[in-house]
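A single protein chain has been omitted; all remaining protein chains appear in their positions.
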Amino acid sequence: MLSLAVFLPIVCGLAMFACRGMTHRARQVLTEGVTLVTSLLVLFCLMNKRGVAYTPLYLLPKLPISFCIDGVGSVFAAIVAFLWPLATLYGFEYMEHEGGENHFFALYTMTYGVTLGIATAANVLTLYLFYEFLTLCTLPLVMHGTSKASVRAGYTYMMYSFFGAALAFVGVMLIIGFGDGGAFVMGGVMSEAAAEHPLMVQIGYLCAFLGFGVKAAVFPFHVWLPEASVAPTPVTALLHAVAVVKSGVFAIIRVTYFSFGAQVMRGTTAQAIALLLASATIVYGSTMAVKEHHFKRRLAYSTVSNLSYILLAACLMTQSGLTAALAHMLFHALIKITLFFCAGAVMVKTERTQIEDLRGLAKVMPFTCATYTIGAISLMGTPLLPGFVSKWLIGSAAIETGTTLGMIGVAALLISAVLTAIYLMGPAMSMYFRPLEGMEPTAKCDPGMRMKLPFAVLAAAIVLCGLFSDPIITLLAKLSAGVM
Amino acid sequence: MQFVQNFPFFCILLTLMGAVASSVMNSRMARRTTLFLILADLAMNVSVMIYTLQTGDSYAYKMGHFPAPWGNEIRVGVLETVSLTVFLLVILFAFLGGMRKSEKEIEPTKYNIYCILTDLVMLSLIALVYTNDMFTAFVFIEINTLAAAGLVMMRQGGRALVAGVRYMMMNLLGSSLFLIGCVILYTITGHLLMVNIRESVAALAATGQYHVPLTVVVSLISVGLAMKCALFPFDKWLPAAYSNSTPTGSAMLSSIVSKGYIFLLIKVYVRVIGFDVIRSLGICDVLFIFGAIGMVAGSVNATRAKTTRMMVAYSSVAQIGYIFAALGLGSEMGVMCALWHTLAHSATKSMLFISAHTLDHASGDTHLRKDLRGAFYRSPLAAAAFTLGAVNLVGVPLLSVFITKVTMAQAAIQIGGRHTVIALCALAISTLLNAKYFLGTTMQMYIPDHEHPERNAKVKINFYAALGLIGFIALNLTLSFFAQGIFGALLDGLARFA
Partner (left out) sequence: MNILLILAIFWPALAGLAIFLTPSLKENKKLRGQTVSVALGIELLLTIIMCFGKGTQMVLLNMTPTLRIEMNVDVIGCIFSVLMSAMWLLSSVFAREYMGHDDNERLYQVFYMCVLSALIGQCYAGSMVTLYVFYELMTLLSVPMVVHERTPQAVAAGIKYLVYSIFGAMLGLLGIFFFSNYLGTVTFVPGGVETAASAPSGLLLITFLVIIGFGTKAGMFPMHGWLPTAHPVAPAPASAVLSGVITKAGVLAVLRVIYYLVGADVLRGTWVQKGFMTLTLITVFMGSMLAYRETLLKKRLAYSTVSQVSYVLFGLACMVPAAFEGAILHVVAHSVIKDALFLCAGAIIHQTGKIYVRDLRGIGKEMPITTWCWTIASLGLIGIPPTGGFVSKWQLATGSLETGLAGFDVVGPIILIVSALLTAAYLLPVTINGFFPGSDYDYSTLTNKEGSKLMTVPMILLAAGVVLTGIFAQPLINVIMTAAASIL
């Protein structure tokens, strides 16, 4: 059942390549239908098939490709399953303006399956396999449009991704070699290896961290992410705010807690380097976002920064750190996709891409701007909304460790919070309080229902997560408890 | 003794007769003969393969009625038959894929010679795979060298001839070294049949008396064969030789000619000398280092290549590096890795050459890499094949070369220490460089040429070329998806190889 969920979208996506003559309508219905069915399958597996491993094939006698839904994986799978149908719906209206929909939606759907593969991978080899496929599937999506900028963005993305893959390969091989097959086990599989070859284990961790960290936009390997903002917004929103980057973060979480083991890595130099890089990225991303004038690029830098919030929490290697990381993974995905959707709606309806041109937009796109504002104040860390809770958890987890690195992390967090307020609220204030230019105030151009529905659902989800954060956090804490 | 056990002998005999007979045929008949020979050999080999897989048998076959040590013997087992099946399929698809193009590029009067050369290369490969005798191995090495030289020079342009001369020089030097090594071995052990030599060598190694001569023997044989395979630093002749040949020619050169030598080398190590002796002589580390350097150096040069074919040719240098590095690890896992990569690379590289030639042709008979922009729209099948090959060599999981990388990494980690670091670094760097030049070129193919839209029109592809390409794609996918089974069979066969 689980592999059905993973492979159904892949197969259907491939099939779509073959059916070129479909009408718009038919294609949209098919795509959304497949996506919804898959999400339901995932939901079913989440509820009934926890902890059941399934091995469809062996790569080599000792190297299986297997799937399993466990606690941490279910969080990622749930995020993806919830957001994909919404993003597909949003994409329909958006891509009508861009064209090339057949292979776009084929690849889009395939990517869904691949991401699920990452979420449900039961050992590090399976994870790596689907990770590579993710790069291959998303590369044409980034280059969609084949303009010079798109091609360059695609090339950058490809080079960085394969660089990351090469590094990650080293880490993966070390895990498999030292860790007896590399299956994901709570607490890691490297305890004996760490005693005998401590240096090798640390190098392996760093290789894995930096390798997977390329997709997680760790400084200095983050360059591809702002470049990729030239892709159509459904791609940047879902893939580069949720699927691709969260895969990177998820892979690092898996490798840290389930392959190397938190107990093993805590206190090592490798952990120190990881924490420092995460802290540096947090500040760097926010700073670049403040300076950026292009709306989507600003949001892309914001993603760079926020991903390292998650990494900072994860690399603390404590239970509260993991809970905080999962919380922010969940909340940031929700919020960032909303923000990107709004940016996309603005771009598609008004063709405005620069922050300066957003003045007074609230008069003609009230729904969009309201949704943007909810997302913005949430990511800023306003209490009663989810961003506050996850930042709180990260900060307190960092201080709990009592180490200098934890303090540095908190400092980075707070500096970034101020910068976040500036770069997110700036556009919001512009939208509402500055005069509208170049357009009639009566020409209402909010997007159609297919875009508005995802907005509404996401905004409601954000607010609900804020109000009901307690049960969510309790659940996440329970999931991370077993991992230590 | 089953009838099917005779088949290897029949293969060799048939191919030899067919090659000789082709010298008096016209081009059409010669071509048909070659095709017939390939198919017949394939069919016979598959039957033997099924037999050996079922029975698990590894038998020696006396050719002629003279017993050892005067007669000649071949040895047939799972490893040999499975490998040969793959190689023969490669030859088939390569021949099909390049058929029409070869007709255009070669003078009609010389076409039957071309077919003869192809037959001879095939013959040498079969013989080198099956042989159990050192001198026979040398004979067929020479036949292989000469036939391959013909393939290099077939197009008769200036560059082809120069490439051919360089090729001859390096290869003959390599052959000579091999011969000298063989002779010294014979002098020390008094045998030419491989199994017998093994016993003698083991006895000699135990006494510890002939340490220096043994080292010299192994070195000469290794270096000789390495030269012929274009291991770094002996690789200067390769790129020009490969890229100036016909499509089938370059495919055969890269995928069949060198593979025969590698197979022979592995045979020498495992069956003739014995791997423990090799390890004790310290040759492995040298191979490992040069292999690792080759992995990186080949890729660096490929990045700078201007034409697609040069790029693919330099990539071959890198891939040979993989094989030797794996061999140089000195463990069973390492040998398996080398064997697997021999097969995988053979299937992939020939596919790359055929598709590169097709794409070049569709893009207006160009050679340059940058002219491949939008090639997908002109020739989707060839582009798909090229993409598959490129993605495979980069090392995407689920495809055959990924298995190579995993096995090499695991073998290196098991050894530990410096080997691990060097191997992993070399793997990482070469992967990245592979991505740069292969995927960079591949990406270009999918972007339509905006400046010259008329170039995006589809070009009709030749039927045989299409057939060849489809065959290659099928072969590569089979190797990838049935990797576990095939790998298991090879592992089995290796156990019985000695």
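Letters A and B mark the chains in the order given here, with residues in each chain numbered from 1 onward.
By definition in this document, a residue touches a chain if its C-beta (ideal position, glycine included) is under 8 Å from a C-beta of that chain, and two chains touch if they have at least 3 such contacts.
Just so we're clear, the structure is a prediction, and the values are computed from it rather than from any experiment.
Participant: Determine which of the presented chains are touched by the chain that is not presented, and list them.
Facilitator: When the full complex is considered, the omitted chain touches A.
Participant: Given that one chain is not shown, which residue among A:218, A:389 or A:461 touches it?
Facilitator: Once the missing chain is taken into account, the touching residue is A:389.
Participant: Which residue from A:3, A:111, A:236 or A:469 sits in contact with the chain not drawn here?
Facilitator: Selected residue, touching the omitted chain: A:469.
Participant: Name every residue on chain A in touch with the hidden partner chain.
Facilitator: 377, 380-384, 388-389, 392-393, 395-396, 399-400, 402, 410, 414, 417-418, 421-422, 425-426, 429-430, 432-435, 467, 469-470, 473-474, 477
To be clear about the criterion, only the chains that are shown with their structure count from here on.
Participant: Could you put a whole-Å number on the gap between the CA centroids of chain A and chain B?
Facilitator: About 44 Å, centre to centre.
Participant: State the interface residues of chain A toward chain B in the complex, per the touch definition above.
Facilitator: My answer: residues 57-61, 63, 125, 128-129, 132-133, 136, 139-140, 143, 146, 151, 154-155, 158-159, 162-163, 165-167, 169-170, 173-174, 176-178, 197, 200.
Participant: Over in the complex, which chain B residues touch chain A? Could you list them?
Facilitator: So the residues of chain B in touch with chain A come to 391, 394-398, 402-403, 405-407, 409-410, 413-414, 416, 420, 424, 427-429, 431-432, 435-436, 439-440, 443, 446-448, 450, 483-484, 487-488.
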